[in-house]
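For subunit A:
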Amino acid sequence: MPEPVLEIRNVSKTYTGRRGLFGKSDPVDALRDVSLTVARGESFGLVGESGSGKTTLTRSILRLEQPSSGQILFHGNDMAALSPRSLRRLRARIQIVFQDPYASLNPRMTIEDIVTEPMLIHRDIVGLDRAARRDRAAELLSLVGLGSQLLRRHPHEFSGGQRQRIGIARALASGPELLLLDEPTSALDVSVQAQVLNLLIELQDRLQLTYFFISHDLAVVRYLCTRVALIHHGRIIEEGETNRIFDAPQTEYARTLISAAPEVRVPA
Partner candidate 1 sequence: MGEALLQIDDLHLTMSSFDGLAHVLNGVSLTVRRGEIWGVVGESGCGKSLTGLSISRLVQSPPARYPAGAIRFEGRNLMSLSQREMQALRGTRIGMIFQDPTTNLNPTLKIGTQLIDVALAAAHHDSSILSGAKGREARRAARALAVRMLEQVGITDAAARLDSYPHEFSGGMRQRVLIAMALIGRPDLLIADEPTTALDVSVQAQILALLRGIVADHDMGVILITHNLGVVAQTCSHVAVMYAGNVVETGPVAQVIDRPAHPYTRALMAAIPTRETRRGELQGLAGTVPDLIRPPPGCRFAPRCNRATEICRGQFPAMTPTAAGHSVACYHPVIEREVASA
Partner candidate 2 sequence: MTPDLTSLTRRSLLALAGAGLAAASFPARLSAQSGKILIIASNQDIPNFDPHTASGYSAAFLLRNVYDPLVRVSGNPPEAVPGLAESWQVSEDGTEYTFNLNPEATFHSGNKVTADDVVYSFTRAAGLAKGNSWMIRDIVDPGRIEAVDEGTVKFTLAMPFAAFLAVLPWQFIVEKAAVEANLGEDQGQTWLMTNVAGSGPFTVARYEPGTLYQLARAENAWQPGGGNLDGVIWQLLRETATQRLALQRGEVHIAVDLTSEDMDALEGAPGVVRIIEPEYRTFSIKMNTESGPLSDINLRKAVSYAVNYEALVEAAGYAELMVGPLPNGILGHNPDLDVPRQDLEKAKEYLAQSEHPDGGITLRMVHVTGLEQQRRFSLIMLDSLKALNIDLEIQPMAWPDMVAASASPETFPDFFPVYQTANYGDPDNIAFAAYHSASNGNWQNAVYSSPEVDALIEEGRTTIDPDARVEIYRRFQEAVVADAPDVFGVLEMRKLAMREAVENYNFTPVASNAIYCWPLSLN
């Protein structure tokens, strides 16, 4: 097995009850003792239904949230132990593409601003001046299949699929090696979804990216990912090679989930 890029070790996360207007709510266990390893260059799929803890795990990997216990290692380094400076450097190497292409782009910024922002923030690593950043933004846009003449436009002028491409271009701007893909196609129509999925595959091949792909759509995961983990109520239920999981699920939950997924097959 190739070198692990991301290691998640026994991560748990409990949300303490919030004090509401009329009293306290109970604490919620969002993640329970989750352990996963993502190897370099692979596409790792994380499948779960709503409320299963997918999003909490993503946010924890990005350090947007602190796990209650456990470690998240990036290339063997514990992210919780990093200095703010090192953490910032690290952020250049882990990037994310969000589910909702309409909400994830700042409506007040131009495409150029959006795509160059990571380069600006990480200019000490990327090392590009203003003009070079602009050139690179144009390059990134054509890489994701958009014309560089669109740099001056604002997000609202684009369709959903195009925005998702912009989101991908932004994620690539700081030259990351690991991309977290948080349901990047679930808000898109099937025809557009197919385009974006193909783009992702193409980019992975071209840029040697590692994907951590989160989805509730089994078909998409099976299409894109080499390894899959199922998460349910904050716990990893089953993990393994994609084909193995789909063809011979070991757990009851996995079997239910796979059989429930509608497929374009004529019922007998």
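These made the cut because all candidates are chains of the complex that A comes from, given by their letters.
By definition in this document, contacts are C-beta pairs under 8 Å (C-beta built on N, C-alpha and C of every residue); 3 or more make two chains touch, one makes a residue touch a chain; residues count from 1.
Not measured: the values here are computed from a predicted model.
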item: Chain touching subunit A (counting every copy) in this complex, out of 1 or 2; value: 1
item: Subunit A to candidate 1 touching residues, read off their complex; value: 49-50, 159, 161, 189-195, 197-198, 201-202, 216, 218-220, 222-224, 246, 256-257, 259-267
